[in-house]
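Of the protein chains in this complex, one is absent; all others appear in place.
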Amino acid sequence: MTKRIWLLAGVILVLALGLVACGDDDDESANTGGDQAAEDGGSSEPPNIAFLPKAINNPYFDVAAAGAEQAANDLGGEFKQVGPSEASAPEQVPFINTLTQQGVDAIAVSANDPNALVPALKRAMDSGVTVVTYDSDVAPEGRQLFINQATADAIAQVQVKLISEQIGSAGGEIAILSAASTATNQNAWIATMKEELKKPEYSKLKLVKIAYGDDDDQKSFQETNGLLQAYPNLKGIISPTTVGIAAAARALASKNSDVKLTGLGTPNQMREFVKNGTVESFALWDPGQLGELAYYAAAALVAGDIKGDPGETFTAGDLGEYTIEDDRSVVLGPPTEFTKENIDDFDF
Amino acid sequence: MKLRWSALLQWETLLVFLLVATFLMGSSIAESFLTGTNLSLATADLMEKGIMALGLTLVIIAGEIDLSVASVAGLSSAILGWLVDRGAPLGAAIAAALLAGALCGLFNGLLVARVGLPSLVVTLGTLALFRGLAFVVLGDRAVSEFPLGFTEFGFNNVPGTLIPWPAVVFTVLAVLAFLVLHRSWIGRQIYAIGNNAEAARFSGVDVDRIKIGLFVTSGMLAALAGVVFTARFASARPDNLLGFELDVVTAVLLGGVSIFGGRGTLIGVVLGLFLIGALRNSLGLADVGAEEQSIVIGTLLIVSVMGTNALRGMQERAARRRPAAPIEGGGRS
Partner (left out) sequence: MPDSTATAPEPLDAPVLDRPRPRTARLLDVVGRVREVGIALALGLLVLVVAIQEPRFVRPGNIEEILLSVSILSIVAVGQTLVVLTRNIDLSVGSIVGVSAFVCADTMRGSPDLPIPLILILGILIGAGLGVVNGFLVTVGRVPAIVVTLGTLYIFRGVDFVIAEGDQVNAADVPDGFLDLATARVLGIPSLILFAVVIVAVASYGLRRWRSGRELYAIGSNPDAARLVGVPSGRLVFGAFVICGALAGLAGVLWAARFGTVDARAGSGLELAVVAAVVVGGVNIFGGSGTAYGAALGAILLGTIENALSILKLNPFWLQAIQGAVIIAAVTVDALITRRLQRALRKARRRA
């Protein structure tokens, strides 16, 4: 009896190890050529760049990854995406350490927290790894370059404008459904939105609550329901996160609510809600282009084409030429507004 | 006596073999596994779990269990962050966090020892309660501004070496735990309580006081782990160390400590701890996600209990077969 249990236990253990070791082969991303060991000699070596998004179950970051992979194909470099399943900074740190140990050329990270990642990123840079941030920045000493999708001003302005248009001149109470409370980009945008709301043309709009959905679909869904319950006079919700706006749209649709919704969303996730009227308009940029730009920028740093100083320029494939701003960031461009009219023109 | 000793040695020897095997597997999975920097990082990742495991070992040998350790650590991190955020001096904030841990342990201990509830259910409840309190304290927020010295302690190595500062803390505590458990009268009483609490009580051991003390110790060590974690990640969040109890409990049980109490060694626990650390690190280097890694750890947990059960069964059967031996004084160690 004892021997059988031992045998069974041993088999289970081996199976578990096997499952885990083999199961991972499937999610190792495509090696787009360029054998690391083979090539040698300075800038002609294809770069090995890893992307570390806020969390991995996020369609927005998957689109960005696809763009980055495209850039990797064009350059003959390597690309992979790793990340935590929860959008939390302490969960991103082990990945930074692992990537450093694995000896990647560069890490592109979208940060869950402006400060918490800095020690680990600094250690990575000390080990010779190039560090850029994209989508959500860290404190400047933790990275060499920040690839920004659009200026905080532009992002905030377009969302406040859209909600105001949808609610109408009567105005009313609005709420914001954000992602993680520490997310750098979210807080930057929210701060700018609050400034924007002070303008006289928005005097009838009143921000009553900021809820945090943590970029988790279910939590965002529940937070939206909570907002509807707690604020019966709510007129509009701004959700500057693609996970949040998709969940909020579902929550509003399931209750046949009149509350207006806008924010940042991907056309594919929002198409059904725009067509059935739950959401009239929202905005975004192309995350694929953001990922592509980030990859090119990181590759340029790795190759030594740029140092990350303000005023330097580099070419990002078919995206064209970009110049580094004074704060060591690169801006992709202005956001796009999506409505019923143009939503079918996009596929991401 | 002979069979028991060699049986114990069997378990620790098995662990050493497994550890070596894991190291071999790790280095075949990733070339960077056996490098100094990687082992240093892997050790740093392990130390919070190690500190908690030390406390938990004492509790389990005494026949109880404490599932709330990771939640106490999370609460301690939240309290630390909350106080620092409001401008409290770091020393006071750390002291408050440790005190909170002691109080949590006291709460557990009183419910178990005085009210007489099974520690399993109590600490399952406090697992939820303390974690919930951490969320009440910090809510959705995270605190990431800490004095430089604090975060450097958590993050850096002893100058000139690859030894992380938290490892120094762990080593000191581990030595203390060893002395208490294996070389002091408290340790003997802990084993006695784990073997047969009623008999221990009749021999004059203050079972209740010791159990309460063990829970308080477990709580304080968990709080310390929370402080170290906060320093290492420069981040106080209510969901810090979420789910860590799996690794901590597995390390202790894998180390040969019986879930029913009364047997196990600290050396075994330390071996089990490093086995888990090596497994997670090497799997991580192979880009296996944390949740997938837990498949292996969860399996180890179940298998190690089956193993110690089987071992116990073998020993009991062997003891029954032997002719009656004279009654031995003192507890097993």
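For reference, chains read A and B in written order, and residue numbers begin at 1 within each chain.
One rule holds in what follows: a contact is a pair of C-beta atoms (placed from the backbone, for glycine too) under 8 Å apart; a residue touches a chain by one contact, two chains touch by 3 or more.
Computed from a prediction, not measured in an experiment: that's the story for all the values here.
K.L.:
In the whole complex, not just what's shown, which of B:Ser32, B:Thr171 or B:Asn309 touches the removed chain?
P.N.:
Once the missing chain is taken into account, the touching residue is B:Asn309.
K.L.:
Among B:Pro89, B:Gly149 or B:Gly298, which residue is in touch with the absent chain?
P.N.:
Touching the chain that is not displayed is residue B:Gly298.
K.L.:
Looking at the whole complex, which of B:Leu90, B:Leu103, B:Leu129 or B:Ile267 touches the chain that is not displayed?
P.N.:
Looking across B:Leu90, B:Leu103, B:Leu129 or B:Ile267, the contact with the absent chain belongs to B:Leu129.
K.L.:
Give me the chain B residues in contact with the hidden chain, please.
P.N.:
Touch set of chain B with respect to the missing chain: 65, 67, 111, 115-118, 120-122, 124-133, 135-136, 139, 238, 243, 246, 249, 253, 259, 289, 291-295, 297-299, 301-302, 305-306, 309.
K.L.:
Against the chain that's been left off, what residues of chain A make contact? List them.
P.N.:
5, 8, 16, 19-20, 23, 26-27, 56-57, 59, 85-86, 216-218, 221, 225-226, 229-230, 232, 246-247, 250, 254, 269, 271-272
Quick note on the criterion: only the chains that are shown with their structure count from here on.
K.L.:
In the complex, go through chain B and note every residue touching chain A.
P.N.:
Against chain A, chain B makes touches at 29-30, 32, 35, 37-38, 41, 45, 139-142, 144-145, 151, 155, 229, 233-235, 237, 239-240, 283-293, 295-296, 299-300, 302-303, 306-307, 310, 313-314.
K.L.:
Inside the complex, what are the residues of chain A that reach chain B?
P.N.:
Per the stated touch rule, the residues are 2, 5-6, 9-10, 12-13, 16-17, 19-21, 23-24, 27-28, 80, 82, 84-86, 88-91, 93-94, 97-98, 101-103, 113-116, 118-119, 180-182, 212, 214.
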